[in-house]
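As you look at this complex, bear in mind that one protein chain is not there, while each of the others sits in place.
Coming up: chain A.
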Amino acid sequence: MAQPYVKKDDDRDEEAEYSPFLGIEKGAVLQEARVFNDPQLDPRRCSQVITRLLYLLNQGETFTKIEATEVFFSVTKLFQSRDFGLRRMVYLMIKELSPSADEVIIVTSSLMKDMNSKTDMYRANAIRVLCRITDGTLLTQIERYLKQAIVDKNPVVASAALVSGIHLLQTSPEIVKRWTNEVQDAVQSRAALVQFHSLALLHQVHHILIGECNEPILCKWRNPSGSYLKLNFDDISSGNTGLSVVVDALLEGLNNSGPVPEDNFLNIRQNDRLAVSKLVTSLTRGTVRSPLAQCLLIRYTSQVIRESGVNTQSGDRPFYDYLEGCLRHKAEMVILEAARAITELSGVTSRELTPAITVLQLFLSSSKPVIRFAAVRTLNKVAMTHPMAVTNCNIDMESLISDQNRSIATLAITTLLKTGNETSVDRLMKQITNFMSDIADEFKIVVVEAIRSLCLKFPLKYRSLMNFLSNILREEGGFEYKKAIVDTIVILIRDIPDAKESGLFHLCEFIEDCEFTYMSTQILHFLGIEGPKTSDPSKYIRYINNRVILENATVRASAVSTLAKFGAMVDSLKPRIFVLLRRCLFDSDDEVRDRATLYLNTLRGDGSVVETNKDVKDFLFGSLDVPLVNLETSLKNYVGDLPGSLSALPVTSSSHMCMIWIQEPSEEPFDIDSVPKEVKSQPLAEKKGLGKKPTGLGAPLSGPASTVDAYGKMLSSIPEFSSFGKLFKSSPPVELTEAETEYAVNVVKHIYEGHVVFQYNCTNTIPEQLLENVIVIVDASEAEEFSEVSSKPLRSLPYDSPGQTFVAFEKPDGVPAVGKFSNMLNFIVKEVDSTTGEAEDDGVEDEYQLEDLEVVAADYMLKVGVSNFRNAWESMGPDCERVDEYGLGVRESLAEAVNAVINILGMQPCEGTEVVMSNSRSHTCLLSGVFIGNAKVLVRLSFGIDGPKQVAMKLSVRSEDQAVSDAIHEIVSSG
């Protein structure tokens, strides 16, 4: 049916659209597959059909179980044909179909016949197919042939068997292990890839063997003749014969050219080290032909180095000479592999690094993009740990800034920004300026972020960096890119006081010609807060007023607010601001006029210059202290039942004024104080999530305290808790119930100097129930230092409307008391009639067990970062320093241990030191925080991990108070 149409299409547009598979359809091809069953096989036709089937599979088409079985059975018929090409396609097809165990039996005999064929190609392919589809039982039958194949004189056959062995090792290790003799022979094959494959297999066999024998072995390395290496193993014959076979065969077989140090006694606790290092020792001295095998050997060597550590006798690293020698190999992939292995050595010294850096530097000017990329990527990594070692390459790196490949250019720039010193910043900036014009926005953002950290590193260089930012701000760019720049400027203004004036000026320039309304309003808001505090606020007025004249209504409205803020803060500007605001009274937009009117009245714009009172400032700068969601609900309720015409209603409270449009004035005005200040748990959790991100404009200068502020305000409005003083910390919500239970409860721990308040956020998820007098009964018997002082029950908890109940505890002042609390939710249940929604009058008292809650040491620690840890550390001084070492026992990995300690302390990791490089054997982590009692604490953690994953940690604490330093140590030693 599709055929005629396709034909026509062909005629019309043959060159552009021709494809032998045009209009191909699964059903039709499956029909065609019937030719496989013909008594007279046409090999060419069959090959074509298989190709068509493979094409379908390749395009993502799937066969049903029945279809696949049918195709499989007919394909097996094709083993009758002697056509070579067809046989190859049959092999491919069988591999694609992955037949199930019962189907495999059908082809086994055919494949086994091919395995013993005289034709090498048949043997090689049959081995690969059979090993792929077979299971353990069948494997024992063909094992003999596979062992033969490994030592086959044809490299293709040998490789096929070896590669299959590598894969089979994962499913049937016990069988593959028995092949070590043959594999051992294959290592000496003259064919490069056979050597590569046998080396890979041999190494993996070792890994399997390692798991099996654990007794320590004393071995002796001797070099009696100067050309032959002999090993004596004690114990080994009693243990695992496999290992001795491997190692013996390995050493017998390989001719070793170099001499071995005389009578080195090594007492090695673990066999893996022994076996692999034997393998590596012998091979690194022999000849390895294939570059791939050489790369493999380098990987194994670095593994041995990792596991053995620096030689205790001479202080030399074993095998370093071999790695260095590989840097002079003729194949580039080997050079790269060796250079990378050297840079990744744990605790690598600059002397060891130098030769590797030198070859990578040469790579930087290669004509091949892949080589340049590999080199710059490796150097970029080195720059994170050893910036000084990379500085030699800076000249070459700078030329890569203009590289055609943008990944290379970006890597080069970020490397330069990492290694750059204070003096080179200016030159670098010039280079980057040229580069910025012709890269995509996504790369530009990476660069802007790198510049942000560079500027925080070298605050003195803010001038040139700020200039750079203002230049790129003026150029073309999308919203995300511009936002990244503006965010960076805002952060610099915040962290570098000197940069404030010029930064604000650049932002003013930017909004003169900014196409993004969102960004203009954000900058105007920021300007309103920061501008009045500068030395000469008047110079910003022009820019702001330009917005009032030239922009759209949204920007005009926020410009009016900004003007008002200047008016409120700077008395000398007040008369001029009033003139400008009065002009706005004639604006075409309601919102702008309203704001102008409001501000004129608030600031008493009747001409008289008076001191702006605190309320007005609060009003202009403070944030709304009721959650917007609650305000909205209350207003809806208030307005809801009032029909009639529109009119405005002013709402007042001590520090807020709102204008509300309602349909008819109500008898009594809306009282904003009636809006509940208790926050629903859900929105707050979201807010918390957002607050964590260090966005520039999104989070104004108030910093990370915003959630604590919100909680603080809410709690201080509850009379029972108002006497507790200032809220120190609020934890993120901890769930006390499983998801989807009848009642969902989570708890927020609020920590005060001498009190702890638990805020239980409860949600009733049963529509037929109304809960009343909800309270959590807390059993503090496992928290001796705490005593309950008060609680605030929740009067009513209707369906799906979260509410809070509180319990307050007293604890010793300023002491990080810890304890465990068990919780029981206690309430009165009332049935709700689902039709009327009315609750019945009588309720039943009921309770609901919640999970336990713990107050831990981390609850007394505020995560507060420092921008420059070293400075902070130095300025804190060693007066109250305490250093101690701890063994953390066996850990899964270094990263896991680091995270565990960070979590126990609950401190803020600084300078990205919470990230542990994979494979590293040691790590230093910097933490900062504020401990209860407002004591600043800085912590430097040094971790080390050894072979059996024993982790040791050195903990240095500096704080303003010896007692606090001691407390931190106590937390760690008890955690």
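One rule holds in what follows: contacts are C-beta pairs under 8 Å (C-beta built on N, C-alpha and C of every residue); 3 or more make two chains touch, one makes a residue touch a chain; residues count from 1.
FYI, contacts and distances are computed from a predicted model.
Student: Suppose you had to identify the omitted chain by its UniProt name; would it be "Small ribosomal subunit protein bS1c", "Coatomer subunit zeta", "Protein NipSnap homolog 3A isoform X1" or "WD repeat-containing protein WRAP73"?
Tutor: "Coatomer subunit zeta"
Student: Of the listed residues A:A200, A:A744 or A:V757, which contacts the missing chain in the full complex?
Tutor: Only one of A:A200, A:A744 or A:V757 touches the chain omitted from view, namely A:A200.
Student: From the list A:L30, A:V71, A:L111 or A:I133, pick the residue that touches the absent chain.
Tutor: Only one listed residue reaches the unshown chain, and that is A:I133.
Student: Write the list of chain A residues that the hidden chain touches.
Tutor: Missing-chain contacts on chain A: residues 18-21, 47, 50-51, 54-55, 58-60, 62, 82, 84-85, 88-89, 92, 95, 98, 100-101, 104, 118-122, 128, 131-136, 153-156, 159-160, 163-164, 166-168, 170-172, 193, 196-197, 200, 203-204, 207-208, 210-211, 291-292, 295-296, 299-300, 303, 332-333, 336-337, 340, 367-371, 373-374, 377, 404-405, 407.
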